[in-house]
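One chain of protein is taken out of this complex; the other chains stay put.
Going in written order, the chains are labelled A, B and C, and every chain counts its residues from 1.
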């Protein structure tokens, strides 16, 4: 635990040092923050979930929550999971920088394949793109140099690129312990963790602003209506954090899918409510580009859509809950 | 217009004089308020929408709004529409008391029919039950004495009886100007009008209570959070009233169905919000049977379900709106 | 701003081990003639409470020397949530088990503990709460019921109101004023145990809007109460009540009150509903799973001796809003509302009781105020 805390403190320091307003603004115009990425890589953080260094996926998701607090504009979630997958494939992590995508069209016989991946974070700026395919899954690495990359961005200005590849990819092992679905679930959880951090930050920014800003001669925080809005916000932030932790706590268990479904849905709901209240409290100031609030609120709006909207996960969770029949609804919720 | 106002004032006086707490309580245990019904009948109000006395359906719905303000526990809406239907069928209104139902199962050849109607207001206490059937519609009157009546009640304790009949009913004419659906729509609008009145009353009761009741040394009304809740309530009450009036204003027009759908859905939504806030503001006091608030809030909960829940009308309205295609959405809303 | 801290605590194996037993008991002991209701205020059934006590499931966390079970909060949590989820009738022993027992163990005299606590644990002694008064609302410090010293005890005069089950329970622990109002509105209050069937006490049931009689008005007229019935020390009532309110903060009863509506909804929609119905169920399930995890965190933090006051208020505020929303959400999501179906009956019952959900232990306004204070805003 204390080793984990040490790691989180290190990460917090790195992120706080580097992720200032200027860096976030630059990243959102498409400038990859190489210096930050180098520091992060040197710290070993992207390897946290590879068996080699004894780290765990649990720590990786805790790290992402801290990253969310700072809107860290690098593909850290992708690198963490890609390296984890390479580890599962018994393939040593590379010195190269790597991102991760989901193959949305794939064909190929023999060695040569044609694959395309949409919305890959920062594909344009890294060395390799990882994805998984098949059953049992093969872990594949593409050299970006061999790919067609079309830059794109999500609503938060985060790089989300389209990647096409035709050729013989680098197959770096396979795994029986996971499926293509598992990777989707892990990535959904990564967005929960990132959102939980960003939500905390929105609450802090809003409370600070309310304490500081005066209107009609007294601080906003003294108005009962504002207090109640911030209370509602705190409820949502707390629920999101708890739902995320609960899912992280079930990694590797049979409950995991249900917990991820619950978390992604619950956190996604919180994201909408919190973003709205945060802007409501901040007024015109929070609507400016100059204020840092929007780096967090726009990411919330983007991340809640990535790897399954609320509706998607609610349908899955609902069908699973219903499957056992009405009298087993409670047992489903409790997990036993 | 002034004649209408005179009628509404008369009605207001009759309802205010008679519909006290004791009468409402008694009616909810199943005791039909005969004295009140007699006074109403003598005033001619139930005949407001029959061609004979030159009244109009518009006035009938305005009257129902006043009735809703007093939770008048007699089948006034049913009598108004039944008498209107008898008028359409060129059949003189009877001296007898009448209610109205929707046939939910019907069979019969020749003169003899078997029909059953569910949730008929006060069937047990009136002389006749009116319903319509067929295309073109026939207006039918059943003598309650010839029916099987199973007493029942809705969530508000209002008499809603099941009526079965086997035999030769009293056919009192037919009409080409309406359909079975029209009657359903008129009844849905009757519930909008009743709810609009009850909603206004809930707002009044809540504002009065907040002005009167002290907590922590000052009136509830002085707390910003309570003010804001009452403001939200006022918005809903206003919307419900306006939606109802708009539908009443379209009686006989091709827009009528859309306007009723919009009104029943919008008013039903308002009912839930307003009932909740009213109880929130009233605290424990409003939860007691002794307080009059619940006569209105429970009726709101009942009436929003009668003649089509929100969902039902939303689906119909939505399908109609979609039918013209995306670029005609606006024209649908405007009605041209 | 104070950080929101919910430790990632799961129920330990020894608590989970109990679950099967509890379910088997419920299967056996659940009355068949009423609609199950997850609202802890519904269903006052002394026989059921007695049977529960025989399992050792009342006063579970209390010391064995007072008839308690010496078990953990987690074990109690499992029993409580299973009972509520099943809609079992728990109202008779509820307050005694959750509030009065712990209060007496903490502040009571040895004689009080010996007299009342084992009886509660046996399911033979039921308590009511005597806090609210006709004009107090959420403002407990405005209590006006007076207790004047007279000989070996107190003479009590005044009126308590909204006292759940006072007409059925044995005792009330009343918050009374033992000295005049001073500058400090919280001073001069004390707690007395009063026999609800004793002389000088009149209990008048108050019908609620659903037609049931759960609430009561309790009037004390020159009611003599022995000094040995003073709980804790004279004048310390405010502090005691405040800590007592802590017990009712964030258990599963804070978000499960409408649970049976969900169960009947799932039954009504059948095994293969459309996408929207599935999503509605999934959404409510995700809220329940999350609230439950938060609530278990608070239980665990209490077990570790922490004081998670802000976190408890968050659970309570969220849970309250959630349980009120459940019947409204399921009502419009239901494909049909069949007359006479279990879903419709459960829905109607819960809709009528829903206004009472927020009356318990602080309105929404009060809770949000507590949270705002926790956030450092006031």
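Note that contacts are C-beta pairs under 8 Å (C-beta built on N, C-alpha and C of every residue); 3 or more make two chains touch, one makes a residue touch a chain.
Note that the structure is a prediction, hence the values are computed from the model and not measured.
Novice: Where the complex has a chain not shown, which of A:27, A:117, A:186 or A:226 is the residue touching it?
Specialist: The single option touching the absent chain is A:226.
Novice: Touching the absent chain in the whole complex: find that residue among B:67, B:98 or B:203.
Specialist: Going through B:67, B:98 or B:203 one by one, B:203 is the residue touching the chain not shown.
Novice: So which bits of subunit B touch the chain we can't see?
Specialist: These residues touch the chain not displayed: 200, 203-204, 207-208, 210-211, 221-222, 224, 226-228, 230-232, 234-235, 237-239, 241-243, 245-246, 248-249, 258-259, 261-263, 265-266, 269, 310-311, 313-319, 321-323, 325-327, 329-330, 332-334, 336.
Novice: Touching the hidden chain in the full complex, which residues of subunit C are there? Just list them.
Specialist: Interface with the chain not displayed, on the subunit C side: 274-276.
Novice: What does the interface between subunit A and the hidden chain look like in terms of residue numbers?
Specialist: 118-119, 155, 213-217, 223, 225-226, 272, 276, 279-280, 283-284, 286-291, 293-294, 297-298, 301, 305, 309-311
Keep this in mind: only the chains that are shown with their structure count from here on.
Novice: Specify the chain pair with the maximum number of C-beta contact pairs.
Specialist: A-C
Novice: So what's the Cα centroid distance for subunit A and subunit C, whole Å?
Specialist: 39
Novice: Scan subunit B for residues touching two or more other chains and write them down.
Specialist: Residues 223, 225.
Novice: Tell me, which residues of subunit C touch at least two other chains?
Specialist: 365, 368
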